[in-house]
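Notes to accompany the following structure.
The complex is shown incomplete by one protein chain, all other protein chains being positioned as in the whole.
Let's look at chain A:
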Amino acid sequence: MGYTSMFDERLIFLDVEGEELKELFEEIAKRLQQQGFVNEQYLEGLLAREQAFPTGLITQYLNIGLPHSEPAYVEKPFIAIVRLKNEVKMKQMGDSQEMQVKDLFFLGIKEPKEQVGLLQSLMALFMDEGFVKAFIETQEVQAIYQLVTQYTK
């Protein structure tokens, strides 16, 4: 699939706290910026994008969010995996239906033409019951890293 290298053990954040999406975005943007993956306008871009085009998806086995900004705010391509302690409210892509989400994949896309393949690979992952079950059960950073890289090879 070719997106394996976008995952990074340093960008797997489990048990993140936050009452609402905005608070979560601020926290993740801070961490991504500290590690040099995004620039200082990223947070603003992330919030604006999510408001205009929500990125939640109610998939068969798991509700997920795929927040991302315009490529201009991304310094290095990445996929950050974020699991929240408690669910937050977000809206579904397309129909803006309200949904609860605990698992988010922040997509750092630098090349717009890569988006299609990336989205396709992720969707294939989330339609794969075996992957999703294992993903939900896995609670450690390294094990999650191994799982996602194994499945996106």
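Methods note: a residue touches a chain if its C-beta (ideal position, glycine included) is under 8 Å from a C-beta of that chain, and two chains touch if they have at least 3 such contacts; residues count from 1.
Basically, contacts and distances are computed from a predicted model.
Look at the chain that isn't drawn here: its UniProt entry, checked against "Heme NO-binding domain-containing protein", "PTS mannose transporter subunit IIA", "GGDEF domain-containing protein" or "Carbamoyl phosphate synthase small chain", names it "PTS mannose transporter subunit IIA".
Per the touch definition above, the residue from A:S5, A:Q34 or A:S96 contacting the chain not shown is A:S96. The set of chain A residues touching the chain not shown comprises 49, 52-53, 55, 57-60, 68, 92-96, 112, 115-116, 118-120, 123, 126-127.
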